[in-house]
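A single protein chain has been removed from this complex, and every other one stays in its place.
Up next, chain A:
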Amino acid sequence: MHSTVTETPVITTSGLTKVYQSRGREVTALDGVDLHVREGEVYGVVGQSGAGKSSLIRCVNLLERPTSGTVTVAGQDLTALAGRGRRAGKELRRARSRIGMVFQHFNLLDSRTVRDNVELPLEILGLSGQARTSKALELLDLVGLSDKAKAYPGQLSGGQKQRVGIARALAGDPEVLLSDEATSALDPETTRSILQLLRDLNQELGLTVLLITHEMDVVKTVCDSAALMRKGRIVESGTVGSLLATPGSELAHELFPVGGTASGPGSTVVDVTFHGDAAAQPVISQLSRTYNIDISILGAAMDTVGGRQIGRMRIELPGRFEENVVPIGFLREQGLQAEIVDDGPAVSAGIPAQTPATITKEVAK
């Protein structure tokens, strides 16, 4: 099942800049960020800590005031609503109530029961007691926690707490859900179940999700689109499919890291990216048979992204590049993407792609 992603932009930031004053020094957390999140998609922003992800997501609902630039959510220019004062006016607060947010550390009130935590946003919206209770129970049912309504957060596991956080974030019937490292404090199995829940909500409710994370697996598991942030800028962005189809994409490399170095000089190392139908074709053996060459597989990663088989493989062909022009052409004809790897010292297997393989830019699509 696919979520219906439309071309309507739901979250747009343009020229978003955030400068902090820290002991007289200026620290630029966001440096002209243009973000476009389409309706119905799950959009992941990845980057290392300090890259500005957290500032970005806080600027989207104006928990942090951007120094300059605009934020538009669901057609509303929030930066205009915010005005100049520090305090959030009525209109900004109303707009915020239509944007759900979940947090890394859940941020549940431990003095309230699970149900009362979910009722909190409804109290703010001014619903009557009975309406609040029925809505809260409905939401708890949606996240699979209807039996925990009377429990206190202190009695729940991390995954359950995050489910409560999600139920609470959905109380205002938001179009947009912001997820601030929602799975970073959870173990891998719980992370998967929370991501699955986000995916289900995205598809069942048509909820647009903007999430920030430092875990590539999160992007691989749930995201339709992704952006890579570094030093307050977005350095790459697009749908996961198009990123993988972009030669030299750092995100593609980080999503599907392939390692392995050439066995010696006089051979050509090629990164092959498969997606769509090509992933199901036995191309490597075809290549081997057609040109009668021996192919070594140096490294490979395969996965299913959004229901599609996608993968990358690093192979080694005997002979130098000039001798392999025809076989590489064959791979491209099969609808695969083939990038020749400069086998310099930068190409080191296994190191998480902070320094991605240098890829020769001569490669055409």
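The rule is short, and it goes like this: contacts are C-beta pairs under 8 Å (C-beta built on N, C-alpha and C of every residue); 3 or more make two chains touch, one makes a residue touch a chain; residues count from 1.
Assume contacts and distances are computed from a predicted model.
Peer 1: Can you pick, from "Tryptophan synthase alpha chain", "Hydrogenase assembly protein HypC", "Methionine ABC transporter permease" or "Peptide/nickel transport system substrate-binding protein", the UniProt protein name of the chain not displayed?
Peer 2: Going by UniProt, the chain not displayed is called "Methionine ABC transporter permease".
Peer 1: Using the touch definition from the top, which of A:L120, A:A149 or A:A245 touches the missing chain?
Peer 2: A:L120
Peer 1: For the chain that's not shown, point to the residue among A:A51, A:V71 or A:M101 touching it.
Peer 2: From the options A:A51, A:V71 or A:M101, the contact with the absent chain belongs to A:M101.
Peer 1: One chain is left out of this view; which of A:V19, A:L63 or A:A262 touches it in the full complex?
Peer 2: Of the candidates A:V19, A:L63 or A:A262, A:L63 is in touch with the missing chain.
Peer 1: Just the residue numbers, please: which parts of chain A touch the chain that's not shown?
Peer 2: Interface with the chain not displayed, on the chain A side: 61, 63, 86-88, 93-97, 99-101, 103, 105, 107-113, 120-121, 123-125, 151-155, 168, 171-172, 178.
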